[in-house]
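Structure record follows, encoded as structure tokens.
Missing here: one protein chain of the complex. Every other protein chain is in place.
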Amino acid sequence: MGALRAWQELEPGGTVVRAEAERVRTGGWRTGLRPEAELARCVDCLLCWLYCPDSAVVLDGTTFAGFDLDVCKGCEICAEMCPTGAIEMVAE
Amino acid sequence: MGALRAWQELEPGGTVVRAEAERVRTGGWRTGLRPEAELARCVDCLLCWLYCPDSAVVLDGTTFAGFDLDVCKGCEICAEMCPTGAIEMVAE
Amino acid sequence: MSAALELLTGGEAVAHAMRQIDPDVVPVYPITPQTPIIQGFAKFVADGQAHGELVDVESEHSAMSAAIGSALAGARTMTATSSQGLALMAEVVYIAAAMRAPIVMALGNRALSGPINIHCDHSDSMLIRDSGVAQLFVENAQEAYDMTVLAPRLAERPDVLLPVLVCQDGFTITHSAEPVELLPDESVRRFVGDYAVPHAVLDVAAPATQGPFAMPDYYFELRRAQVAALEAALPAFDEVAFELTRLTGRPLAAVERYRVEGARTVVVALGSTAGTVKEGVDALRDAGEPVGLLRVVSFRPFPRAAVAEALGDADAVVVLDRADSPGGAPPLFAEVASVLYGSGVELRGHVYGLGGRELHPEDLPAIVSGRAPAYVGLRSEPCPA
Amino acid sequence: MSAALELLTGGEAVAHAMRQIDPDVVPVYPITPQTPIIQGFAKFVADGQAHGELVDVESEHSAMSAAIGSALAGARTMTATSSQGLALMAEVVYIAAAMRAPIVMALGNRALSGPINIHCDHSDSMLIRDSGVAQLFVENAQEAYDMTVLAPRLAERPDVLLPVLVCQDGFTITHSAEPVELLPDESVRRFVGDYAVPHAVLDVAAPATQGPFAMPDYYFELRRAQVAALEAALPAFDEVAFELTRLTGRPLAAVERYRVEGARTVVVALGSTAGTVKEGVDALRDAGEPVGLLRVVSFRPFPRAAVAEALGDADAVVVLDRADSPGGAPPLFAEVASVLYGSGVELRGHVYGLGGRELHPEDLPAIVSGRAPAYVGLRSEPCPA
Amino acid sequence: MSATTTEIRWHARAGQGAKTAAHLLALAFLRSGRSVQAFPEYGPERRGAPVRAYTRVSDRPIRRHDSVVSPDVVVVLDPSLAQEAGVAEGVGPETLVLVNADEPPPGLPQARVLCVPAARLAEASGARFANVVMIGAVAAALGEPPLETLEEQARGLLGGKSDPAALTAGIEEGHAWVR
Amino acid sequence: MSATTTEIRWHARAGQGAKTAAHLLALAFLRSGRSVQAFPEYGPERRGAPVRAYTRVSDRPIRRHDSVVSPDVVVVLDPSLAQEAGVAEGVGPETLVLVNADEPPPGLPQARVLCVPAARLAEASGARFANVVMIGAVAAALGEPPLETLEEQARGLLGGKSDPAALTAGIEEGHAWVR
Amino acid sequence: MSRLKTLVREQHGVQPLAGGHSLCQGCGIPVVVRTVLGSLHRPAVVVNATGCLEVATTRFPTTAWNVPWLHVAFENAAAVASGVETAQRVLRRRNGLPQDAEVAVVVFAGDGGTYDIGLQALSGALERGHRLLYVCYDNEAYMNTGVQRSGATPYGASTTTSPSGLDSFGKAQQRKDMTAIAVAHGAPYVAQACSAFWFDLARKAERAAAANGPAFLNVLSDCPVGWGHEARLGPRVLSAAVETRFWPLYEVVDGEYRLTYRPPGDVPVAEWLSPQKRFAHLQPPQVEEIQRQVDADWERLVSRCDGDHFRNAAAS
Partner (left out) sequence: MSRLKTLVREQHGVQPLAGGHSLCQGCGIPVVVRTVLGSLHRPAVVVNATGCLEVATTRFPTTAWNVPWLHVAFENAAAVASGVETAQRVLRRRNGLPQDAEVAVVVFAGDGGTYDIGLQALSGALERGHRLLYVCYDNEAYMNTGVQRSGATPYGASTTTSPSGLDSFGKAQQRKDMTAIAVAHGAPYVAQACSAFWFDLARKAERAAAANGPAFLNVLSDCPVGWGHEARLGPRVLSAAVETRFWPLYEVVDGEYRLTYRPPGDVPVAEWLSPQKRFAHLQPPQVEEIQRQVDADWERLVSRCDGDHFRNAAAS
């Protein structure tokens, strides 16, 4: 988190404008395991993208392109749901 | 209405105990007409009793016994609903 | 009086003000004595004389919630309620203020249950006195109209952006017909102008998050910013009132000083009672008693400086509260005590008029002289003549 | 300390008190930080250690409504809530008081939205300060327990018959584990005794009408009678507290005077903050500053005489409000100003700790010396050291 | 009541037009240059129940907002109310009491009682409602407002619902009866 | 912090038992005659998120109810938190920082850092959870509460969920590692 | 099965709701109240929501009630009753009340207090399964406050918040089907009734009181003031509602639908509309639209009652 602001600097009503808001990094929530994809096995079904609770699957257009480990919490759902077993959870 | 009471004389919470409460007389609401029954035509069907909004039909057991003009508001429903025409609205 | 005057109840006068302001969205739920306002406005809509939409919601909680939704969506929004209605929506009134939704509400003041009662006191207003909304108390139907016309301008100022409640005494004003002068429709429309909020929800091009969750690291700051908006509302009120007075010729101010000059004892009151007290003041003045009245119009924000200034020279100040705080200090009294603390002015207070109990000009001598009981108007404790 | 002490959070301690009181009906709706109380009690019921029934209602409005129903039906009734929950039930809290329903409520004080926040301040309590219920603020988990045991006795006294709220600071007390001594179950049961109301709804042999409609001819009188009940609650509290102290050995009073004797400046505060202030007072006393603390335990009824007596000798009084009234005077300040008006004591006030902002003993020197800003703890306006 | 103020109390049953009468009279006074107030009394009572309304008229702006305690004029739109509905409240020997009746019903207070057979006159004039007749009578008794103003306002206020000519006739009947 | 008071801050991820650790340590201190407080910090964070808890111990009754600003001891139950979660907040050179790690993770503040391989020790002892090992370590570092008291309270508090013998073993491992 | 004389006898000369209240001349509510309370075969306590019935029967310091009566607010009658019911259950279990004398807990609330502002409290009570009899006297608007539109107000009715006017033909929405909503909650006994068919109402009250769980009665109740008809015609107007199929009489027992009266089928909806001023502004196309709606609703209802997967409950 950046420097905390003083009351005079806040939007009326506490509105948060997304463009100006700081990004929260929840990658630190992972407890030892992170997902890793074997691209050769990936068939771009995008089920991992669909099911990831943390919008941590990165796409390039409609092609699977990896994980955003800044926000991935390591829930293992992508690995569980990948139909080709392309995703494995590995130690950090 | 009787004499208005002082605050020290009231039940906690403003509870009204029916037995002690004054009766409200709404007979005065009638605007010129009151019901009158011709007992000879009455068959004790008690529909007047059923439909009277003001519980103003007096019974003796299950026999029709007249009107309580202290509370009858003169709505004419009893006269309208009496199947034998035993009830007529008459000028006060 | 002039033939241009209409004989209107406060409720009808406010309905006319709403027709002229012509808000976009009016979510309402009926409750006595607010009903003449919403019924009058509903009829204007039904007849095509007003062009917004009445939303007949299923409770007051939803009335205020829908009002927040539409006000923040970018639509001018008004509503009205009384008593239990205000109590039921209290939770959302605080939030409306915190979200800075410039909603205008007509409040027909009525006693809170229990016991249930439909007549006037100010307990409903007082229930939300910490909520951060502005509350303006009017004295009669004319002022109910004027203040309603003023309210959107105050509410929508970028430095204010707060809900504004125009509080009129239930029945005593809402249902009493008095001479009222209406402004021309065009003048009102021009006076209120266009509506805008900083981040309209419907603006999908600039997505904003409104109503986020605040932890201890920010909550206090956000609340402090809200206090600043209320502080700004006081000079803002003066400015907007000045502009409106130019149209109406009728003065409006955050406090009204009535024969305060030279008064040794000054009575402080809100709402329609002030008119009654004026009669009593005149009678006492006629009898040579140096008595005056300070009518607080803007109860929130409370005009601390103006009150202190108006009362500072008196020997004694008597506050009349039309609401009580059982086991504590009555609200208006506590407010005045906070302002006058340390001034050396003698301060007394009375609670009167709860649930529609009457106050008469004839009660004033006892009130002013200190012979009146703490609760004025209880039948077992009459004011000595 | 003694091995008989348990390490319990305030929430757990209250759940134990409820188990021991063993009420008949407990209608509740979950909200942070009240949840440990109701969850703890729910588990006791599920395990057969408490014998009443938990009613999982669908909103707080219904929680208080069901509580009124069961309390007036003739069943001992307890409930618990916080913040938005209290705001949503506010309408019915007034009615519970007016109907004289002796409900005991555990309140985990939490800031009101908006913005939404789950941490402590007293805005929720203050929202209902005119409602006619008793509000007792505790300082720690032990007192939360003791006060909960006391509450039914106070609530159910025939001269009182009012809802009693035991207010504990959210998280700071509800979720902090501290040493707590529980009374034996039997002692609590004997202490609280049997439950009775004047007209049990379920008594079909003596039908009574409860909650009638009151016109201006009676409303004021009925309200006045309610004020009398709150007035009676003050001596009643002392009596019941005395009895409980005989069991616990721990004093309980409507106000706590901490090093007030000889103090030139006295700080006034509610709840857990008082403990923090005590540390600060000790430090200042050690440094030779004649400073004291008056902790208000019974905020409603407000112990006017005790407060006046305790503060009357000071040079200055500083009121710490953990709630604000934007555009007006903060609640506790206004209350103290009303009591001390004309006493000649200098009075200052600060708002602190909204939404869980911390107050530290180290803030006290600035507060006492008058160098602290109006809002203590805002990050842009730190207390000078 | 101050010397320049006249306070009128109307008694009727809900539905008999006490509120309208109070309002119409106030309106006519307003149009003739006076300051006015008109307000009903509200309770839980429903159609058929006794109700009251008030008209307050003054030379100076009216600021008081309390109810009328000692009326100068009491108008009883339904004779059956004479006993029930507190017609005597605040009535002194000087109070003018106008009753819609052929002769004074029993139970009226000591006062300057004036009977107006308004029901009969209303029927005769076609005005249908006794209240307009009584308004005419009150105006005559007080000497104001002017008959034409009253009639004009009555037509404006009630002309949509009632025949304007009949309204005028009704008011005139009441006015004439007293004058 | 006054001289007679010890303040301990616990860092962990939600689910790793910081709250339990803070509580258990407080309980053991309570049973050994001290005054205590134990409280967690609450936010919108969920399972997996960094959380904190506090234990306050004193010779005199504890009355203050503010959070801990300058802890005497900081315990980090998960080494990955070393950088993220404000472990350095209020930490000075005299602060004792105990970390569940084999060697100091990068990012730790300047302080008296002590690494305890609690995960490893927990596994070895069968205690399963690193938090009990760390409690043992803290007790050793502070010289109190007595080991037996700690073990007794651990068995009382957690014996329902965990094997009592393993709990004892875990605590002892931690204790022994430091002492 | 109740006969009128049974109703009379059950009251032992004491009407639960006595005369001397200030409901309007000809108000339809008291008949509903007395018929229901007279059919329970048990003593009852009444919980009343704010509304005409409550306001007009209990002006302090008077009361028209001869049974224990409790009013708290407008929107919470079902919650208050939940408290009373739970109290009874617990006190009987804990020996605070006799085991053998169960009292019926009966709620009376208007349509506003049921369809709208009180719906949530009712829904919660139904879900929790309290043993209560909830009676909605449905007069199709907020009458106590001067005839404002409610969720029960029918399409096309003019009310003070849905007035007819130059740009408006009255309420633009359909009424909520509150009976269906109660059925969807799975309450063991749900029925629609009307006091003009008092024997039907009495029988339903009797069955409702015997249900093993919450029971809901939706009772059409006329309001001469709000509907704009002559007071004396109340029962006839109500009859027309049933005969035109605007307000079918049926019950749903444990989810099974059963018609309790089958109207002739040839009575046009105009017979229901025409005596009422609130419908006086409607033009023929709107009346036809209403007829279409009534026909469609009837079809749907009949199919629920007769469909082969809903066994027809045996008449009892």
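All chains are identified by letter, namely A, B, C, D, E, F and G, in their written order; residue positions are counted from 1 within each chain.
The working rule: contacts are C-beta pairs under 8 Å (C-beta built on N, C-alpha and C of every residue); 3 or more make two chains touch, one makes a residue touch a chain.
These numbers come from a predicted model, not from an experiment.
Of the chains displayed, those contacted by the omitted chain across the entire assembly are A, C, D, F, G.
Touch with the chain omitted from the figure is made, among C:G74, C:G312 or C:G342, by C:G74. In the full complex, subunit F touches the omitted chain through residues 43-49. Against the chain not shown here, subunit D presents residues 28-32, 35, 38-39, 42-43, 45-48, 54, 56, 58-59, 84, 88, 113-116. Not every partner is drawn; the one left out touches subunit A at residues 5, 10, 14, 16, 18, 21-26, 29, 45-47, 49-56, 59, 62, 68, 70-77, 79-81.
Basically, only the chains that are shown with their structure count from here on.
Separation of subunit D from subunit G in touch steps, taking the shortest path, is 1.
Of all chains in the assembly, those touching subunit C and also subunit F are A, D. Of all chains, the one whose mean C-alpha position sits at the greatest distance from that of subunit G is F. Two copies of one chain, subunit C and subunit D, touch each other, and the residues they use overlap strongly: the shared fraction of interface numbers exceeds half.
At the far end from subunit D, in terms of centres built from Cα atoms, lies E. Chain geometry summary: the mean Cα position of subunit E and that of subunit G are 41 Å apart. Rounded to whole angstrom units, the spacing between the C-alpha centres of subunit A and subunit D is 45. Subunit F and subunit G have Cα centroids lying 63 Å from one another. Multi-chain contact residues, meaning those touching two or more other chains, occur in subunit E at positions 43-44, 48-49. Counting partners per residue, subunit B has 4-8, 10, 13-14, 16, 18, 21, 26, 29, 73-74 as the residues that reach two or more other chains.
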